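Note that one protein chain of the assembly has been removed; the remaining protein chains are unaltered in position.
Read from first to last, the chains carry the letters A and B; within each, the first residue is number 1.
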Amino acid sequence: MENLFYFSDLFGVAVFAITGALMAGRKSMDLFGVLVIAIVTALGGGTLRDLILDNHPVSWIRDDTYILVASLAAVGTVVWVRLTRPIHETGLLVADAFGLAVFTVIGTEVALQHQVPLSTAVIMGVMTGVAGGVMRDVICNEIPLIFHKEIYATACILGSLVFITLRELGTPHWLDTGIAMLVVLFTRLAAIRWHLSLPRFHLLDRYT
Amino acid sequence: MENLFYFSDLFGVAVFAITGALMAGRKSMDLFGVLVIAIVTALGGGTLRDLILDNHPVSWIRDDTYILVASLAAVGTVVWVRLTRPIHETGLLVADAFGLAVFTVIGTEVALQHQVPLSTAVIMGVMTGVAGGVMRDVICNEIPLIFHKEIYATACILGSLVFITLRELGTPHWLDTGIAMLVVLFTRLAAIRWHLSLPRFHLLDRYT
Partner (left out) sequence: MENLFYFSDLFGVAVFAITGALMAGRKSMDLFGVLVIAIVTALGGGTLRDLILDNHPVSWIRDDTYILVASLAAVGTVVWVRLTRPIHETGLLVADAFGLAVFTVIGTEVALQHQVPLSTAVIMGVMTGVAGGVMRDVICNEIPLIFHKEIYATACILGSLVFITLRELGTPHWLDTGIAMLVVLFTRLAAIRWHLSLPRFHLLDRYT
């Protein structure tokens, strides 16, 4: 179980690194840029969470598997695209949703171990899931995608709330983890499938 | 007195959250984006200060009133604008100046408690006041307003210096806090009223 969780985490790291490498490619960055954006996307959310919670050492500091997996995923993406293989868009979206689910549950759990209020635990779950992608977009000079596209963070919020509720109810660890991950996964996949988005807030320039 | 300070702090959080929500609206973000930008604007400066000073737990981690106030202010802004009520621009600027004053004094005081050199305390006061707004602008893909508009951070520097000087002179806490806040408030309001700005540094492209 512990192992399964660790490998899921690394899978999430790899998928997020791929989305980072693709964004770097769209900006015509060089190999170093691709590596940095991939690593920031994959590990930025968890790092920010650990810094704010004072949860040291930050995961990837002691275990260099994380950096290795993110780097390999980035280089693999470049090689794959160079061989002019197309990116399987749907496959990537599903994998990304799975990564999001893992990160959200991990983030919520780490926060709960620090005895924070439940609302803070939800925020930490969401932050772990989405902050890396926000950093990727900000460094690449784009307004973060998740602030104006289909439901993404909302899936994290729901999954995190379900995880906390089940934990409070005392369900076994494998069960609350599994159900919470499925909630994130299905919410996100439903949002992609039916183009669900949150209402947007258009402020005309005449205001302020 | 302690209570008065706490409520002033929450008032500052609310005002800064409103400016964040308005910026998110100008970028047509969705509800989640509005919440994130509001929270980052309201709590980003204090969080960065706490991380750099190693001042844990970060304020909003244990007391979820901060997140709650920022979120309510953000949602309230959206509802208010949806009802096509105009934003009272002058009122918002005055409220923002008040928030700036509170944050500057709090930031300087927290730094002083960590036995840092006085120059570092001033920097922490300014950082608490302005870094949230800088993060808001960077995430929203704008060059930070405070780097090229009317005097803003300069008001924090003055207020922070006055606060430190009075503390060194041994005035009562309510007095140095009050005077320092008034200094920030009046400097900022004077800057708005008479469009005072710092000299700008225009570098033509032929240099470097």
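The rule is short, and it goes like this: a residue touches a chain if its C-beta (ideal position, glycine included) is under 8 Å from a C-beta of that chain, and two chains touch if they have at least 3 such contacts.
Every value quoted in this text rests on a predicted model; they were computed, and no experiment measured them.
Residue B:Ile123 is the one among B:Ile39, B:Ile123, B:Ile164 or B:Met181 that touches the chain not shown. Interface residues of chain B facing the missing partner chain: 51-54, 114, 116-117, 119-120, 123, 134, 138, 141-144, 146-148, 152-154, 197-203, 205, 207-208.
Residues of chain A in touch with the missing chain: 21-22, 24-34, 36-37, 47, 51, 56-58, 60-64, 67-68, 78, 81, 86-87, 89, 92, 138-141.
Simple rule for what comes next: only the chains that are shown with their structure count from here on.
Mean C-alpha position of chain A lies 29 Å from that of chain B.
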